[in-house]
Each structure stands twice: as C-alpha cells, then as structure tokens.
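Note that one protein chain of the assembly has been removed; the remaining protein chains are unaltered in position.
Presenting chain A:
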C-alpha cells in the first residue's frame, strides 16, 4: 500500500515474456505419468531438432542413472521417455547445457 505506484519503472507495452496462444511451438514439455504402483514415467517432448535425440537420450540415461527410450509419434515427432520422475533433473540438465529455461515447461503435479 505504501509504495508509490507512479515511480515504478514498468513498461506497459513490453512483452509479457510469453508467446501468444495458438502457437505453442518451441516449448519443451516435460511431463510425468503414473504407472503401476509408485512408478512413474517422464516424457520430454518438443526438443529442438538441432539436437541429436539419440545422443541426448544417452546422456540422460547416463546422467540420471535411469533407462529410457526414444518414441516416434506421428504428430509430435520424437519423444524421449525416461523411467522415474526425472523432470527437475531434465530441466536442470537442459538449462545447464544452453537451452533457454523459459521454453521449458514442466507439467504434472
């Protein structure tokens, strides 16, 4: 209440940092799915095509000590599937290796 609103440097016309709806391309979606029991599956969708998914998968598997596969989907292209909840690890890994964190979206609980 006690802040003076007028003096804040805020540009109302600046981009809000998010893309318009309708073109959600370019996002990397990291999702989680529950399997039987307390097992889970992590899927990474929409990785940029300049990366070799096979090598990425290999790196993921080694780094997170989990298994995983590459799945080919008709609409969504190649998708990396990893065993277990690797969402945060994947995010950090991608972030550390030069991918903009803003295009990574984590889904799930």
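In this text, a contact is a pair of C-beta atoms (placed from the backbone, for glycine too) under 8 Å apart; a residue touches a chain by one contact, two chains touch by 3 or more; residues count from 1.
Operating definition for what follows: contacts and distances are computed from a predicted model.
Chosen from "Eukaryotic translation initiation factor 2 beta", "7759_t:CDS:1", "Karyogamy protein KAR4" or "CDC20/Fizzy WD40 domain-containing protein", the protein name that UniProt gives for the omitted chain reads "Eukaryotic translation initiation factor 2 beta". Although one chain is not shown, part of chain A still touches it, namely residues 1-3, 16, 20-22, 24, 29, 31-36, 38, 41, 43, 45, 71, 73, 76, 79, 81, 107-109.
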